[in-house]
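One protein chain omitted, others in place.
Order as written gives the chain letters A, B and C; numbering starts at 1 within each chain.
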Amino acid sequence: MGMVGGGPGSFIGRVHYMAAIMDGQAELVCGSFSSDPAKSKITGKEYYLPPHRVYDTFGDMIREEAKLPEGERMDFVSIVTPNHLHFQPAKMAMENGFHVVCDKPLALDADEAEVMVRIKEETGMLFALTHTYAGYPMVKEAREVVRSGALGKIRKVVVEYPQGWLSEPLEKTDHVQASWRGDPKRSGKTCCVGDIGTHAFHLAEYVTEMKVTKLMADLSTLVPGRILDDDANMLLHFDNGARGVLYASQVSAGEENAIKLRVYGEKGGFEWMQMEPNTLVIRWLQRPIEVRRTGTPFVSPAATYNTRVPAGHPEGYIEAFANIYRNAVSCIKHLMEGTEPPDVALDFPTIYDGLRGMHFVDAAVESSKTRSWVSL
Amino acid sequence: MGMVGGGPGSFIGRVHYMAAIMDGQAELVCGSFSSDPAKSKITGKEYYLPPHRVYDTFGDMIREEAKLPEGERMDFVSIVTPNHLHFQPAKMAMENGFHVVCDKPLALDADEAEVMVRIKEETGMLFALTHTYAGYPMVKEAREVVRSGALGKIRKVVVEYPQGWLSEPLEKTDHVQASWRGDPKRSGKTCCVGDIGTHAFHLAEYVTEMKVTKLMADLSTLVPGRILDDDANMLLHFDNGARGVLYASQVSAGEENAIKLRVYGEKGGFEWMQMEPNTLVIRWLQRPIEVRRTGTPFVSPAATYNTRVPAGHPEGYIEAFANIYRNAVSCIKHLMEGTEPPDVALDFPTIYDGLRGMHFVDAAVESSKTRSWVSL
Amino acid sequence: MGMVGGGPGSFIGRVHYMAAIMDGQAELVCGSFSSDPAKSKITGKEYYLPPHRVYDTFGDMIREEAKLPEGERMDFVSIVTPNHLHFQPAKMAMENGFHVVCDKPLALDADEAEVMVRIKEETGMLFALTHTYAGYPMVKEAREVVRSGALGKIRKVVVEYPQGWLSEPLEKTDHVQASWRGDPKRSGKTCCVGDIGTHAFHLAEYVTEMKVTKLMADLSTLVPGRILDDDANMLLHFDNGARGVLYASQVSAGEENAIKLRVYGEKGGFEWMQMEPNTLVIRWLQRPIEVRRTGTPFVSPAATYNTRVPAGHPEGYIEAFANIYRNAVSCIKHLMEGTEPPDVALDFPTIYDGLRGMHFVDAAVESSKTRSWVSL
Partner (left out) sequence: MGMVGGGPGSFIGRVHYMAAIMDGQAELVCGSFSSDPAKSKITGKEYYLPPHRVYDTFGDMIREEAKLPEGERMDFVSIVTPNHLHFQPAKMAMENGFHVVCDKPLALDADEAEVMVRIKEETGMLFALTHTYAGYPMVKEAREVVRSGALGKIRKVVVEYPQGWLSEPLEKTDHVQASWRGDPKRSGKTCCVGDIGTHAFHLAEYVTEMKVTKLMADLSTLVPGRILDDDANMLLHFDNGARGVLYASQVSAGEENAIKLRVYGEKGGFEWMQMEPNTLVIRWLQRPIEVRRTGTPFVSPAATYNTRVPAGHPEGYIEAFANIYRNAVSCIKHLMEGTEPPDVALDFPTIYDGLRGMHFVDAAVESSKTRSWVSL
């Protein structure tokens, strides 16, 4: 794998790295870690890369790697840059025959996203999107619970994603994460909705396998002087008639990263919280509360397949991230070998999830502006 | 005290009783427990009341008790009937010189509520409304945290009230609680919003001491064949510019009575859950999470005043209810003696909270119908 | 009921009162609240008792009440004094035909306790002991789980009772609760073991219906200058071969009242914590974790019988206490009427539990002194 982005100060670059290598199925062989070649070299050294495979630009990397013999050259590109720098490297990678693992949200807007989808389809490359939360075993278990029909028809979905880290105008300091997220040129038309709202949206649709058909959004900028939204509250309607609430906030002071999903059907409901990810609480209408746990024999094959250690040995964020990589890399291997990947490996977010996320962002922005329900 | 309602099958009547007598400050001396005199007699006997003080109608009760000498006659009336039977007994009680403790919501609609307010003001009677959740010590602590300014300006409020007990059409059975709540004639124009949405609304305003200025509501009937709403999701704006989410649901299958409030300000936020009521979790932006507990020396006088046992001896719903009674009864005593009650005793929901709740119900219904933001 | 003890500064007196009256099945008609008649009068006034039924001594109370006609005189005595003042009033009450509800531990030592048992048997009076924790619905549910055999043979019991309130030498201040508990003349030969160790011991035996056959104890005084023990750790063997750990501590700084029981059998185990008393977590070997909750339809009749409000409306310490009173009072009524109480009402701790507790205290003290296992 080759990495685009992830230079000094990046948190997510290191996460992609740890996730990619965890299972010994991928290794980092080259990178273009920063738009500043000097910074790129620093990071390359930290990864013990040979200097000639630390490139000045992603363009160089893709061009040069493409010339290397198969087996030596990178097999796929991990794109871990800010939003405005997903499109170009992804396009170029695919056009040069490299598969792509890309951070979310997919692009700056739905237009870019649609182009990316077209290229993906034309080139036949694999494109994985790191909606991390879909990688947790108990999220997969939750989806299996819905699929099993045990809850009956789903009636209500509540997904929330409160964070507090932008309670102060960090984007006006030199804070790496905050400064690009707060800048429309690099982040797109939203901050909160794009950055974490899309995660919440994806989680809800991933688990329920239902589609949001329309929404009513209230986007706000609660920190004075900020340009983009930092708080977003929405009402949802789903394609099966279910109702929902989605909210995301970066100014819920004191909250860490508290994405949580609740789904209720005719016969019961469940609750999953990312900050205690190895537990799925299912509340039944006709029997006592049930608690399913990662690594126990009582969960679905989908959950078990995405678990590395026995019950009671907590798995976390990096492992969830690694599940997305492991599945994507497994599919890439099969693609390269011309074989069929097992069904369990097909389970990772794709470019189509990314496109849907961009449509969600557009709908949320429009709804909030027009103060009306918007179809999706 | 004399009770109106609370006959066989009533849950809330017995709660009012336990709450009223807990501190030895009130006793039940008479009642008209049911519109069916035979049933009323059964309940009267269970309370060991002398037969002549178990009345056939609330009208009889108020008339006859008014004739008894002070000290012997009831001092106030507890109204624990379904919504459509609040207005008449409350009106008559006040007009005959009796104070009132009334279950919520105050009335069938805002029109009734406004008449009740007028009578209350003309007669000078005390009128307490049992928004129970305001009676919990840690709810009072939460209010003190807001008041202290320690959180800075409040930016976000999330209040939720999921229940699951109406996941099936219980109102079509002989289920006492469900049948009147599902019947517009007895419940009013809403079920979920009036029954539990008003609790959530009151809790949010009580704790923050801010006012909701407008709301966007999505009321749904998710159980086929049901007449009134059983699920309600709303976006809120507050008078200080804060944003909010309120949701109430009676079809969140598996949920018990999970009312929960989260409030976030510039410097931190807190979370209170009724089902673990003795804990208030405060998350600070600039220091570690703090957990305040009922009965410890680290809480406000307001919390301490409303606590009966030492820390670690959990207090619950009945005690919270009893706090409303204790404070109201204390004020009634002072009123009757012509003395000033202490400030701490003034802390109970009143008819004005009830009126505001009716306006909230009206706004929610209108917003949902017109699919637009409605001012409150 | 008449009360002995519970004067100014007493916490437990007020708890007995609230517990006794909660269900409208008993009322306080007289009392001797303090060895100081002036203080007794103050408390009597707070309870709105007529002055002539507030007695100077418990002896006066028992003698005078005995002269009153049945129906007017008290039916039973509640003894809420420090340990050294249980024996005399209990003895005298029973000998004068009054039933007794007594706080724990039963007496100063096993010798006193055995005399009390003899008198109880000779007089035929009912004698209830307020081991509060046995009153919680989910404790009763736990016992039903054991009884059902669903766990198979019980192998391991862990009961712990950490408190922190005696982390400083409060007994050297004028702290009412601490001063008598730390004084061997009033408390007996132990502080921690007698005060809270007996609760833990009772809870373990009550729920498992097994008997401790021998124990190895390590009693310590961890606060310098203190006379009696403030920390006690023990290893247990049960009559069925099960092993156990019991610990009680009053110097676990920061702990409130964290009594907790865990029981494990061949097929699963459960956990109950007093500070979240409405939840019983059952972990099964062959199926997912199950959480049973007070007030749901999924619990045993024993649990339901001891529950007052619907699921999700938390019940607490006062309600648990009230369950002991309600059941004892129900039996007293049946005894007085010569009828048979229902089986569910027979469920309250008795003088025999008290005697067993005194034997436990003796064994713990001896084991710790001789540093050897002691049979019980």
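To be clear about the criterion, a contact is a pair of C-beta atoms (placed from the backbone, for glycine too) under 8 Å apart; a residue touches a chain by one contact, two chains touch by 3 or more.
Only a predicted model underlies this, so the values are computations on that prediction, with no experimental measurement involved.
**Q** Looking beyond the chains shown, say which of C:27, C:218, C:276 or C:366 touches the absent one.
**A** C:218
**Q** Just to verify: which one of A:2, A:31, A:244 or A:277 makes contact with the chain not shown?
**A** A:277
**Q** Per the definition of touch given earlier, which of C:6, C:137 or C:268 contacts the omitted chain?
**A** C:268
**Q** Tell me where the left-out chain touches subunit C, residue by residue.
**A** Against the left-out chain, subunit C lists 151, 155-156, 158, 160, 162, 164, 167-168, 216, 218, 220, 222, 231, 233-235, 237, 241-245, 247, 249, 251-255, 262, 264-269, 282-285, 289, 371-373.
**Q** Since one chain isn't shown, list which residues of subunit B touch it in the complete complex.
**A** 281, 287-293, 296, 298
**Q** Name every residue on subunit A in touch with the hidden partner chain.
**A** Its contact residues with the unshown chain are 11, 14-15, 17-18, 21-24, 28, 46-48, 163, 165, 255-258, 274-278, 293, 295-296, 308-319.
Just so we're on the same page, only the chains that are shown with their structure count from here on.
**Q** Using the touch rule from the top, point out the two chains with the most contacting C-beta pairs.
**A** Max contact pairs: A-B.
**Q** Quick one: point me to the chain whose Cα centre is farthest from that of subunit B.
**A** A
**Q** CA centre of subunit A versus CA centre of subunit C: separation in Å?
**A** Roughly 55 Å, centre to centre.
**Q** Touching two or more other chains, which residues of subunit B qualify?
**A** In subunit B, 255 touch at least two other chains.
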